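The next block holds one structure in the form of structure tokens; read it before the comments.
Shown here: the complex without one of its protein chains, the others still in place.
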Amino acid sequence: MANPEEIAKALETEFKDAVLDSNVKNSKFPHVVVEVSRLNDICKFLLNDDHMAFDFLSAIAGVDKGDEFEVVYIIHSYLRNHSFAIKTRVPRSGPRVPSVCDLWAAANWHERETYDLMGIIFEGHPDLRRILLPQDWEGHPLRKDYKYPKSYDGIELRRDDDNWPDPGDKELYE
Amino acid sequence: MSYFGDIVEAVVSIAKGMGVTIRTMVRPPETVQYPDIDVLDPKMAGYSANLKPVSERFRGILTVNTDSCVVDNLCARACPVNCIQIEGLKGPKTKAKNLLPGGKDLPKTRYPVRFDIHIGRCLYCGLCVEACNTGAIYFTREFRGQTQDYGNLVRHFVSESEAERIKKLAEEEAERAAREKAEKEAKKAASEEKKDTGGDRPEGEDQ
Amino acid sequence: MSALNTDIWTLNMGPQHPSTHGVIRFLLKTDGEIIEDADPDIGFLHRGLEKIAELLPYAGFMPYTDRLDYLAAVNMNWGWALSVERLADIEVPLRAEYLRVIAAELNRISSHQIAVGSLASDMGAFTPFVHAIRDREMINDLFESLCGSRLTFNYCRIGGVSHDAPEGWIERLSDYLDYYEPMVDVFNDLITNNKIFVERLKKVAPISAQKAISYGLVGPNLRGSGVKFDLRKDDPYGIYPELEFDVPVGLGYHEGELGSCFDKYMVRIEEIRESIKIIRQCIERIPEGEIVAKVPRNLKPPEGEIYCRTEAPRGEVGFYVVSNGSPKPERVKIRTGSFAAMSTIRDLARGWMIADLVAIIGGFDVIAPELDR
Partner (left out) sequence: MQATVDRLIAQLPILQEVPVWAVYLVWMIVVGAVLLATVSLIAGITSWVERRIAGRMQSRIGPNRVGPNGFFQWIADGLKCLFKEDITPDNADWSLFRVAPYLVFVGMFGAWAVLPYSARIFAADLNVGILYVMAITSLVVIGILMGGWASGNKWSLFGAIRSSAQIVSYEVPAGLAITTAVVMSGSLSMQGIVKSQAGPMGILGWNVFNNPFATIAFFIYFIAAVAEGNRTPFDLPEAESELVSGYNTEYSGMRFVFFLFAEWANLFLIGAVTTTLFLGGWQGPFANPDTWWGVMIGGGWFFLKSCVFVFILIWLRWTLPRLRVDQLMGMCWRYLVPIAFVCLLGTLLWMSILGQRAFFGVIKMAAGVGI
């Protein structure tokens, strides 16, 4: 079992210029931020290195941070029983991330889901289709600027009751 | 030999399974003959060993005691699905008896003119009940909410006549408040005038 | 003489198929009864829970976690409560911790009852399913007395639980455990040891430990492959470190293959026994005290993020929560066991029969709302 600081240190020595930022000391969510272009190498290292042995990809999450997206890879190791996370940042205009499907089989569906809901394109993914939403759905709902469609295939999607305002943070009294 | 071993194993295990089903056959059934039995009646406990009445804490359809509602809107804000709509007006200050825990009286100046709960949206999660300080909104054990009209799913807890009455009260109260305010202002103005003149006078007297 | 020609059939299995456990669709390509390709098409139950979470205050998302996996509502509640508590550094009273464990393990039993019962029903035996449901109904009665609901319990709160145990409830619970513990053996007599049932499952779709980990299988599905890993032991939360229980793993029961459907099934049966053991310990030790910590009504956790995983009946459920200091989370990512299990099916089902596909789905205990979120 390695603690997060050791993992981050190992990453920094191995991939000096690729580690942009790290948040490991007394952190609730120890992670490092890495360069997109080196992501695949770093993941390969984390998976194959004996002291890392991150054999389990728990989740891939896309986070909308305004001008850029964060892609978070949450990984654990059954062998060493430790956890870590890798973050990478891609610009909103062209969110392209290399796929890690060939490293963890679990990545296949998680990447599809992230593509579906966040619109991040995973390059090298064998079958990058929408997974939860219909194939002809427009837009990526988890983006902050997503506008709810009025209808889909002629089905009205929102049923607003008359005289039933959304709560918002409205105050009834001044 | 596993060939005959398999046969024996199959026969034995099937016989065991059949033993279980035949034993279940002589065990009394668990079914509650629901419409015939009033499941809300606490006396039905003991009707059969496995029959329990709907529990006291059961989260059925919400209901509201508008007398104790102070229109603080906590329930509506706690609701994750926005199924509660409240509108209130400021009225005369009254006291509702024994509503607060500990039997304290509840001072109240706000009155709901609209208290609607959309039971079609309701999740029956209980967050509104926990949010309410006065116990005005609470669960009944009623679970039959079926209706043929979507509109009936909205439960109105303040009747129109009651809303009218409160509106009138509120208007009177507003008028009274306005009058009082006006009087106060007039008094204040008067006193200020007095002060002003009073302030001037000595000067004048001085002169 | 011309060779016999066979044709590949394209079949549509679901979304309204009796044994897809909810609305899941498979696009099957079969050669006779043999499956050439099974492409799962999911998302029929997608409700956008992650988006909903971004629009609600932290406490307001709690009832939605019930719907995340309606067969194990308390475990899901707990996962969410725990992540927010860790994010906002909230201390939970000890009695609440015990009540949580009791409720969660009770819920685990009821979830596993459905899992084993529905696998039996998928194999064509309907009676075990009804027997499992019958015994689960009594758990529902217990939950109804505890928190007022029979399915979507919404029992955990951020900082504690919603209701204390009513008078006499602990005794009722202990009576139920006394009743149910022998019923596990009766259930085993009825179906588990049945030769036909064993033969149907014991060699079907074995998945090796390495493959299971790579696919991200968790919980009983992973343990069925022989990996002894349980978050309650290996990444403990709550009061689990103080409790004694075993982690059952697949052993290739009945001379079957390790990681087959039958192993996963047996892990669930054994876990029911372990859960009974855990609840018994909690009943003995439960202290008096508060049941919920003081939490501000408008909770604003400090800026930060967290990934918190708990052991639900379908394995690891993880909440990745990003807070920006406002009353609403900025991003919530929910990682569930069924999603990972479903992603393996395309790989696993190849070469097995249609009847086996049903066993594979049932063996993974996939549940659609958790899968689609």
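Order of writing sets the labels: A, B and C. Residues in every chain begin at 1.
In this text, a residue touches a chain if its C-beta (ideal position, glycine included) is under 8 Å from a C-beta of that chain, and two chains touch if they have at least 3 such contacts.
Given the structure is predicted, the values throughout are model-derived calculations rather than measurements.
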* Structure fact -> Among the displayed chains, the hidden one touches B, C
* Structure fact -> Among C:N77, C:S121, C:T310 or C:T344, contact with the omitted chain is made only by C:S121
* Which residue of C:E33, C:E91 or C:D178 touches the chain not shown here -> C:E33
* Give the residue, chosen from C:N194, C:S260, C:Q281 or C:T310, that touches the chain omitted from the document. => C:N194
* Asked: Which listed residue, C:S19, C:Q281 or C:S323, touches the chain dropped from view?
  -> C:S19
* For the chain left off this view, which of C:R86, C:H131 or C:K264 is in contact with it? -> C:H131
* Absent chain, residues of chain B that touch it -> 7, 14, 17-18, 20-22, 24-25, 27, 29-31, 33
* Asked: Tell me, which residues in chain C touch the chain that this view leaves out?
  -> 9, 11, 17-19, 33, 120-127, 130-131, 134, 190-191, 194, 196-197, 199-200, 353-356, 358
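Definition applied: only the chains that are shown with their structure count from here on.
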* Asked: Which chain wins if you rank chains by how close their C-alpha centre is to the centre of all protein C-alpha atoms?
  -> C
* Asked: Which chain has its C-alpha centre farthest away from the C-alpha centre of chain C?
  -> B
* To do: Would you kindly tell me how far, in whole Å, the mean C-alpha position of chain C lies from that of chain B?
  => 33
* Provide the C-alpha centroid distance between chain A and chain C, rounded to the nearest whole angstrom. => 24
* **chain B - residues contacting chain C, complex** => 6, 9-10, 13-14, 16-17, 19-21, 24, 30, 50, 52, 54-59, 74, 78-80, 123-127, 130-131, 139
* Asked: Once bound in the complex, which stretches of chain C touch chain A?
  -> 42-43, 46, 48, 50-51, 86-87, 211, 213-216, 227, 229, 234-235, 304-307, 309, 316, 318, 320, 322, 330-331, 333, 335, 339-340, 342-344, 347, 372-373
* chain C-touching residues of chain A, taken from the complex the two chains share -> 28-29, 55-59, 61, 63-64, 72, 74, 78, 81, 83, 85, 104-106, 108-110, 113, 117, 131-134, 141-142, 146
